[in-house]
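For this view, one protein chain was removed and the others were kept in their places.
So, subunit A:
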Amino acid sequence: MSDNRYDRLEAAKPMIECREVHKYYGDYHALRGIDLTIRAGEFFSLLGPSGCGKTTLLRTIAGFEDIDSGVVLIDGKHMEDVPANKRPTNMVFQSYAIFPHLTVAENVAFGLRRDPRTKAEKAQLVEEALAMVGLKGYGARAAHALSGGQRQRVALARALILKPKVLLLDEPLSALDRKMREQMQVELIKLQRQVGITFVLVTHDQEEALVMSDRIAVMFEGQIAQLDGPEALYARPATRRVANFIGVMNFLPANVVSETDGVVTVEVPGLGMVELPEKQISRANPDDDGPTIGFRPETMTIVPANQTHTQPRETNATIDEVVYYGDMTYYDLRLEGAEGPNGQKARPVRISMRNVFGRDVPEVGTRVRVAWSPGSLVLFR
């Protein structure tokens, strides 16, 4: 992802626009005022837990679901009276929906049935589409004999052969095993760069969304909680709920000391006084008791004895637990100064460090120095 791509997408025209989209299933309010613009050529993800409305929104864009109010535009055109089979979108279904009674080539050519081109031209297109997804020479095979990964590729070729303006992907990788999934993530990114079509991906896997997307809309209960690029989403979650959903975040209680010109000064037991500018301040969950400070595990590092560091701040802590992962080690630390008012032990915070060859992994019970920077903190209030 070069800056070039980012700038180009920033300037691209809107491909999908949702304005105040509401959808009910009986009494159940599935989409609660979705406002969203997806730009042409973007790899966009709808991320959220099951039941958050992400699949409903995707099916709304595809035309499989009618909306109760609001507007959906694709490439500037109103989609209200356009049924799914006339929309410039194609879908890769979660189950892939490969037609089991047809061959691979017949599956891929299915959408060309109403195309006026000659048989030979169509066969050529099918060959190209199969080659594009890495299934060259598979055309004559029976579709039901394919593996999960191959079915997925057939589904991609079948949708892309129609050169849609938007490709919709409904949890396309969830049925694959871990290795296959990671391989397909990379291939999907490459494919999207190659064809330049707008991809909209639905997923509940935050890691997958971070890896693949240009931008991500995080959804909870039929609403978009945050719409941002992967880095922004990870580093500056807009709400504590988003922070919880994406990756691991530590939370410490904070007391607001003063507030001037948008800069909030808080006192955090264990970390001391911290000044936070406006961009590091997010919304707490409604049921949180009081403001909290959040930080990611990798933003704090243990400093080996007799070594220096370049971080602006330093805190002492005791190692409570060590979890060794091979490439990484997780440490649970009790920060000094974070003890409870009646002398209770401090609640441990989790930090992660990449293991370096030749450096010892400190043991449980060791007192260590940890270095950190106020710039990596987020205040939820």
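Structure notes:
Here is the rule we go by: a contact is a pair of C-beta atoms (placed from the backbone, for glycine too) under 8 Å apart; a residue touches a chain by one contact, two chains touch by 3 or more; residues count from 1.
Note that contacts and distances are computed from a predicted model.
One chain of this complex is left out of the view, and of "Zinc protease", "ATP synthase gamma chain", "RNA polymerase sigma factor, sigma-70 family" or "ABC transporter permease", the protein name its UniProt record gives is "ABC transporter permease". From the set A:117, A:144 or A:354, the residue in touch with the chain omitted from the display is A:144, counting the whole complex. Here one chain is not drawn; of A:97, A:123 or A:322, the residue touching it is A:97.
Touching the missing chain, out of A:84, A:175, A:211 or A:322, is residue A:84. Residue-level contact of subunit A with the missing chain is found at 62, 64, 84-86, 89-91, 93-95, 97, 99-101, 110-111, 113-114, 142, 144-145, 158-159, 162.
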